[in-house]
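A protein chain is absent from this complex, but the other protein chains hold their places.
Residue numbering begins at 1 within each chain, and the chains themselves are lettered A, B and C in the order written.
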Amino acid sequence: MRYSGFRVIREALRGHTGWGAAWRDPEPKDHYDIIVIGGGGHGLATAHYLAKVHGQHRVAVIEKGWIGGGNVGRNTTIIRSNYLLDGNEPFYELSLKLWEGLEQDLNYNAMVSQRGIINLLHSDAQRDAYIRRGNAMMLNGADAELLDAAAVRKEYPYLNFNDARFPIKGGLAQRRGGTVRHDAVAWGYARGADSRGVDIIQNCAVTGFRIEEGRCIGVETERGFIGAKKVGCAVAGNSGRVMDMAGMRLPIESHVLQAFVSEGLKPVLPGVVTFGAGHFYVSQSDKGGLVFGGDIDGYNSYAQRGNLPTVEDVCEGGMAIMPMIGRARLLRMWGGIMDMSMDGSPIIDRTPVEGLYFNGGWCYGGFKATPASGYCFAHLLATDQPHPVATALRFDRFERGYMIDEKGMGNQPNLH
Amino acid sequence: MHSLTPITALGGAQPRIDTIAEMTLTENPGLALASIAARRGHEEACKDHLRALIGDVPGPGRSQLHDPEAAFWTGPDNWMAGAPFDTHEDLAAQLKARFGETASITEQTDAWVCFDLRGDGIEAVMERLCAIDIRTMVTGDAQRTVIHHLGFFVLRRDPADWLRILGPRASAGSLHHAIVTAMKAVA
Amino acid sequence: MSQPNRLSGGLIDRSAELSFSFAGEIYKGHPGDTLASALLANDVRLMGRSFKYHRPRGPLAAGSEEPNAIVELRSGARREPNTRATTAELYDGLVAEPQNCWPSLRLDAMAINDKLSNFLTAGFYYKTFMWPAAFWEKLYEPIIRKAAGLGSLSMEEDPDTYDKGFLHCDLLVTGGGAAGLMAALTAGRAGRSVILADEDFTFGGRLLAERESVGGMAGADWAAQAVAELATLPSVRLMPRTTVIGAFDHGIHGALERVSDHLAVPAEGKPRQILWRIYAEQSLLCAGAIERPIAFENNDRPGIMLAGALRTYANRYAATPARRVAIFTCNDNGHRSAADLHAQGIEIAAVIDTRADAPDSDNYPVHKGAQVIDSRGRLDLKSVRVREADGTEHMIPCGALGVSGGWNPNVHLTCHQRGRPVWDDALSAFVPGKDLPPGMTVAGAARGIFSTHGALASGADGAAEALGIAAADVPTADDAPVSQTPFWYVEGCSRAWLDQQNDVTVKDVKLSHQEGFRSVEHLKRYTTLGMATDQGKTSNIGGLAIMAEIAGKSIPEVGTTIFRPPYTPVAIGAFAGRMRGKEFHPTRLTPSHYWAEERGAVFVEVGNWLRAQWFPLPGEKHWRESVDREVRATRASVGVCDCTTLGKIDVQGVDAAAFLNKLYCNGFAKLAVGKVRYGLMLREDGIAMDDGTAARLAEDHFVVTTTTANAGRVYQHMEFVRQCLFPDMDVQLVSTTEAWAQYAVAGPNARKLLQKVVDPEFDLSNEAFPFMACGEITVCGGLRARLFRISFSGELAYELAVPARYGDAMMRRLMDEGAEFDVVPYGTEALGVMRIEKGHAAGNELNGTTTALELGMGRMVSTKKDSIGTVLSKREGLNEEAGLRLVGVKPLNPADRITAGGHLMNAGGPVDAAHDQGYVTSAAYSPDMGSMIGLAFVKSGDARLGEKMRLVSPVTDLTVDVELASAHFIDPEGGRQRA
Partner (left out) sequence: MIIDHPLLGPRDSSEFVYLGDARMLDRPDPDAPDAARAFYEYGYLRDNPAGPHRELWFHEGGDRSWLVVTRDTVTHEITRVEMARDVARAKGRST
């Protein structure tokens, strides 16, 4: 069923009786060409592109709970492609381009809103680093703009330009950055994949891989064995748990990242602002809530909840640069589990097990990557070749010494 | 005698004193400090020297209040010794001479700013500053914890309405501001 | 009469009158009122507008679960949007304005949305606004954003302050009603430390709102008596106006105390609020229960409220929304409200009870087996339509309707560690599950024990069990069994509100199910049910019930969304506390700071340090003038720079040298006493971590320096290596960064200047104290000091350290004694220029991704020994022939600018990422070279010296032709530093 304004009006006039389910609720078949484990943003996007770009229709997405219940539904909704390193930037720029055409592609309004992102800078060394990054972005075909303090002030006059401990000296802007309505991304991809024949199987946890002679031939699930020629795993947050069933140890730790939303407020923040001398980033949703976050809690966790010190750290950052939010109230806090990789960059690669493919290690940047992650993972699953923008996102980069370390923090996941 | 005039950690020629309600916060530059770290294999000998010096060996979370030298525990086989600055400016050298090869001694006098917080309400002040359970600390207890991202030591002195706070010297102003702000908030 | 709906009795103080304003009108109230109760007493029911349809709304509840009556409280910079009128304590001069309405609360233009509601159903926006693509940001979204949101921020800095605090107790009791008071009495009488926290300004909970007796006296009087006793018990801390907002790991609770919110302005020095972190060995949740409404058509008009709230307003606040009231109930609770209101002289128009066997009353008509099926009234309730058991329908005029669908235990905090409540069939409600936060137990209505006596007893027992003590004696009180028959919504209703603030109706839930959004999480997200400022405290259960019915499942089968902290919304400022403005992070001052201030230095933040960046002289108009002068003067004669901020770590022990050998990639075992060596520290992954020097003061004693930025991390790393990797080494570490004031004295006249301050017995001649020498000396007539002959500037240079308290005087002395050499102080800018001129790596080069090889120090990595990082530094990716190498770069035209962050491209080659050759890390103007110079990492850079390249920086709009050069621009042979 195609969605449109006319359709909304027509349905309104006849009592909304015509709307059908956005996706089916099928029984699993015995065998698929490709199984994607994980009904989150990345898994659903993978299935969508497998069907749409690669003509793969015997595809199933297997989800242990309800689709979109993981990180795609619990993040701060920011999209951007402001990366430094060549291993990353083209990938995220592809993602941003896919975002830009997403609604038309999916016939679903995910509210991709390119209201811009500004990374504030507070020191000369940071300016040097942002110039380098802005140049890398532009040399990769993305947009970037270096702002001085006056230019930042013009756009955000209520930032702390008076008594900031770390004065705002400018910012790196990406005008094409912005936010997307996160749940709608999962639903839109699910609807897109479903409409092309993909089976989305909810409430069906994978309990094991069936591996014979080094080859993965399917997955054991709560609802029995499901065979497949290829199995792709896109369960970031739980990658360690799932790949353990295939006997793999990963260059990944699971950490909790908290996010926060304030009560609804009349519009104050047009775009996304990030603090460069503390842990705070913020945007305002279309509903009016300030959506903000900061650093991960810093310890391994699968608990989907965090603790007070991080809440306080984030709010301290907020008050440091934006003291007018002091009387806005924090309404709700939640935690998502991040695949924190050893260099802060993701992995889209084959595994040592033939027929088993892996997508994970997204750290806290997975949401913005959703379209490109799905696109590139679908490419890998369908063609057995890495997509050109994802060639660096390999497993063996650690052993061979080709880390993609944007922050220069080394092999300590909680510092990325 | 050398010809250089010291300033206090807060930058004054004289120590800063703040009185708020029944409480007084006094900057105390009159303390010489040195760390004592037992060398491997000499732990007992080191403790013997310490015992001989101050009468006992303080265990975790404890200090041995004693004159003129005193000490508190700072870590496994580590202590911080203190003594009056006027008579013990060379405390580290004195201790080195006494402890010999049994311990590593490091001068710490000017690594720290010392504040004495006294009077009614000091527990309430500490409750606004740090997570330590100040109300269960008894005379002689010495703990290290954190105020507003600053690591510091708090020692419960005798009498019990007297706390000694040792914070990083370079951040003396920030620490002072935090304590005085808390004093005003609870006054 | 100024307060037409003010009743007699209640817990308000009639002896004082408070004046306040709402929507520009002035009203009177009394101490003990909330804003909502005072407005109701003044016959004001309309207090707000809903989020989506802008429906007129009055209070639904009398507590923090309120979805409707939210206002902008206070004015100017203190304006607080979305403040619940039902909990805002009245004070004299209170100012409140309605929000989300224009031009006025009574006449809101956006109420047109209500007429269009059939088009604005759940999730409609996902299906439209897609064409043309560019219109989303330009047209559709701005309109949506403007229409959305609730209250407005002032856009000014919050003028109030917030404290944080930390408390410890054996038992935290959350909620000071019947159960909580008994729990606190039990613990307090036994001398156990107990904190009793309640979000209300008066303890007592429902006892304040009911007309029943406890221990032979009025419930409110018993509560007051209990509080009076608790106040005398030394181990009890009473915390009214304190909301326990979250139960975090290991018994840590967050609690928000509203210290000053009942005042116009906080008292001098006092915070507005305090965020307490409570460390509780045990926690007893006595948070009571929340009444649930019944959904029926147009059930959201001002005047329609929870029956229990109606009772609270009448009994506690002596206020009523109307003089003629009806009740719609499915249980006895509604009758209790009717009886209490009747006793207060309110006319009870009808009690409409869904039960055929509802009890009778002599005082008002009871409509058994009847239902309210609709309501009328534009801005407030005028009448309700009732369908009798026999199917006949008629209107009953009334100004208010009390609705009771039963009570839900307030399980919010039990879910904070992702525990799920369980369904209780007898209560038809969720009660706390088994997987509570460790240490937490639940008592009273929060546990589903709804009788007053039951609550008192379970509070006492709960505390007793938690602490292993005897329960206190429980006073007599009502102990009638409570049963609840579920009744969620009136058959056939459509625009019947579940989530009143977010305008989610029964129809929306049905549509959501129809479209496949069938899990509770999908329902919540698709319809926004329960996502408003009240977090669905009164609405979630209704949505679940309807979902269950449509799906043909039971409510527990459908499941429930879980509550997350905070219990009620908390000002962001409270989480930040004092850590804002200049106090965001502590400030570290160098020993020469006060002196530098006197000299008019410009300071710069370096981590938490403030360092002098340059020292402008009168007449210098541009910072470059000052910096160039400082560089020239230093290179010409002598300059002094405060370098105290470098980390200093005292390393002692028999194995100190062996330890450093593990730590640094280059060798330290053979360093002679009295010598300093440069050291490069790798992370275990083979990447450069930090650099610095190690000075050997004795066989078993080194002083190690780190960069300013990495001091903390390096110390932590050294302790890791010491304790975890080589636990049997005899080595001891102490940070001494702040103990010593350390000054670089650099320039051809450095020795001459130092000779004037160093005591004469110490020979500073080049022979006696050569380059890279160190020693313990005395200065100025006997002050202990340390001297290191090391050079960052490339000049003849020393670093002199004295105890920090003498640092100020030492600097002044160096300036005085140096006058004859025209000594200058120099700041971090000049320091940076000189180190770039010398090609020394600093933070911009040691950026966490670079290797010793790339830094030009590949040969330093000893192959003869093991040290941290050597094995992984050998990986192929870190040893490519064509890898990056540190080189110098300078513009072909000396007048051209170059910039750090610029990328290098082959001259004449393409300019894009695929052809990137490297990047400039640092750049500065070199007075010596007469041009800008820079350091850069360039592919195979060491083999390309002299090559012309193109530096591009599109983000700063710069393209410059440059030449690669040795990074050692000045004195490459190093003659000066050895002079």
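Here, a residue touches a chain if its C-beta (ideal position, glycine included) is under 8 Å from a C-beta of that chain, and two chains touch if they have at least 3 such contacts.
All of these numbers come straight from a predicted model, not from anything done at the bench.
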Would you list the chains present here that the left-out chain is in contact with?
-> A, B, C
Of the listed residues B:G12, B:G30 or B:P76, which contacts the missing chain in the full complex?
-> B:P76
Taking the entire complex into account, which one of C:G93, C:G216, C:P359 or C:P438 touches the absent chain?
-> C:P438
Among C:A231, C:L725, C:A768 or C:L892, which one is in touch with the chain left out?
-> C:L725
Only one of A:A125, A:M342 or A:L380 touches the unshown chain, namely A:M342
Just the residue numbers, please: which parts of subunit C touch the chain that's not shown?
-> 248-252, 277, 279, 417, 438, 655, 658, 684-685, 712, 716, 719-720, 723-729, 866, 870-872, 874-875
Using the touch rule from the top, list residues of subunit A that touch the missing partner.
-> 238, 240-241, 244, 249-254, 298-303, 307, 309, 342, 398-399, 411-414
Residues from subunit B at the interface with the omitted partner, ascending | 60-61, 73-76, 78, 131, 143-146, 151
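Assume only the chains that are shown with their structure count from here on.
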Indicate which of the five shapes (line, ring, star, complete, other) describes how the chains touch one another.
-> line
More Cb-Cb contact pairs, comparing B-C against A-C, go to A-C
Where the CA atoms of subunit A average out and where those of subunit B average out, how many Å apart are those spots?
-> 49
Mind checking the centre-to-centre distance between subunit B and subunit C? Centres are C-alpha means, answer in whole Å.
-> 32
If you average the Cα atoms of subunit A and of subunit C to get two centres, how far apart are those centres in Å?
-> 22
Among the residues of subunit C, which are close enough to touch at least two other chains?
-> 164, 277, 579, 583, 585, 587
Note: in the complex, subunit C contacts subunit B through residues 163-168, 268-271, 274, 277, 279, 578-579, 583, 585-590, 593-594, 608-609, 644, 650, 652-655, 700-701, 728-730, 732, 734-740, 778-784, 802-806, 808-810, 813
Name, in rising order, each residue of subunit B that touches subunit C in their complex.
-> 1-9, 11, 29, 35, 37, 39-41, 78, 90, 104, 106-112, 127-128, 130-133, 135-136, 148-150, 168-175, 177-178, 181-182, 184-185, 187
Which residues of subunit A touch subunit C in the complex?
-> 3-5, 7-9, 12-13, 16, 19-23, 25, 65-66, 68-69, 73, 86, 89-90, 100-101, 103-104, 107-115, 122-125, 127-141, 144-146, 158, 160, 162-167, 172, 181, 183-184, 187-188, 202, 262-268, 277-278, 284, 286-288, 303-305, 307-308, 311-312, 314-316, 318-320, 323-334, 397, 399-403, 405, 407-411
